[in-house]
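What you see is the complex with one protein chain gone and the rest in place.
Let's look at chain A:
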Amino acid sequence: MVETATRTPAATPANPGTLSRRWLLVWLAGTTAALLATVVVTVAIGPAGLTPSDVAQVVATRVGLGDLLGLAAPDTLADGIVWQLRMPRVLTAAAVGAGLGVCGVVMQSLTRNPLADPYLLGLSSGASFGAACVLVLGLTAVLPVAAFVGSTAALVATLALASASGRGAGGLSPARTVLAGLAVSQLAAAATSFVIFWSAKGDQYREILSWLLGSVAGATWTSVAVAGGAVLVIGTLLASTGSVLDAFTFGDTSAAALGVPVARVRWGLLLAVALLTGALVSQSGAIGFVGLILPHAVRQLVGARHRALLPLSMLCGATFLVWADTLARTVFAPRELPVGIVTAAIGAPVFAVLLWKGRARS
């Protein structure tokens, strides 16, 4: 045993651990409140002229609190707009944003690559390819399965390509992983184009294009169930792996030396990411930049510790995508943009700024 390691040093500032834990709780409470407020406010935004209190009234009545709170029954139009149209859409956007946020953090940590996200490593393209195939065949029922199979196949291809060409010992090289991901992305995109070119007819083309650009316009309560369920189960599981991901800070070797079963953890977590990405893409299509930008931005605010980064990236990702989708449907109203265009329009400049700041610092 190293004796000195158990000696208490003379000057220790008061409870640094407790302090950071308290700050984490403050951050979690703040971002949760922001997300809830975002949902209520954005559901009200739109041509119908609803107010947040109308939204609250509909939601309270629908979840069975109307009598308890003594609320008047909301009018049918408001109920229809809030409960059938906008609420599923906003909640799907929130679930997809949360999922992409947490996937981005996990991918960036495991590959030690700040550029890694489900979009860049080919997962989204793979999932889109899977989705395009079944849409062309008219098998919409198996869309989530096809998207998952596509994203898993893309993940396996990317990692196989990255590690086959790498050193036998050192694990995944960050640069190699991104290059492999780009290659797989391009291949999946080409395959998707081929499928469209070869067999898509009429409306199928538009439908597939909306997968490629990413959109939650057609979201229903089923979308909420699929995306939300996946995020609650897999996202929560991923969000609890903070200490494990921390151990990867200095790479695979140091994680292994800290007692982490590196191979098992990597494949387990990446499979979970592929599963979650598949579920999200099946409902929203491939939405880029959320998984890339949000973890970066949150890291700037709270540091690189994953116990804070994972849940906060989820919450901020949800809020971000809800606002992005609100912009997508209001900026050129009554015309709608695919939300993927909005996230790219916001994400690309933000990313450039983050790169610039990172360069200035190092």
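Criterion: contacts are C-beta pairs under 8 Å (C-beta built on N, C-alpha and C of every residue); 3 or more make two chains touch, one makes a residue touch a chain; residues count from 1.
By our rule, contacts and distances are computed from a predicted model.
*Asks:* Out of "Phytochrome sensor protein", "NADH-quinone oxidoreductase subunit J", "Iron complex transport system ATP-binding protein" or "Cytochrome c domain-containing protein", flag the one the UniProt entry gives for the chain missing from this complex.
*Replies:* Its UniProt record gives the name "Iron complex transport system ATP-binding protein".
*Asks:* Quick one: which of A:95, A:195, A:213 or A:260 touches the chain that's been left out?
*Replies:* Only one listed residue reaches the unshown chain, and that is A:260.
*Asks:* Which of A:84, A:199 or A:240 touches the chain that is not shown?
*Replies:* Once the missing chain is taken into account, the touching residue is A:240.
*Asks:* Looking at A:86, A:176, A:307 or A:329, which makes contact with the chain not pictured?
*Replies:* Touching the chain that is not displayed is residue A:307.
*Asks:* Considering the whole complex, not just the chains shown, which residues of chain A touch the missing one?
*Replies:* Counting only chain A, the missing chain is touched by 1-9, 12, 15-18, 21, 112, 114, 168-169, 240-244, 246-247, 249-251, 253-254, 256-261, 299-300, 303-305, 307, 361-362.
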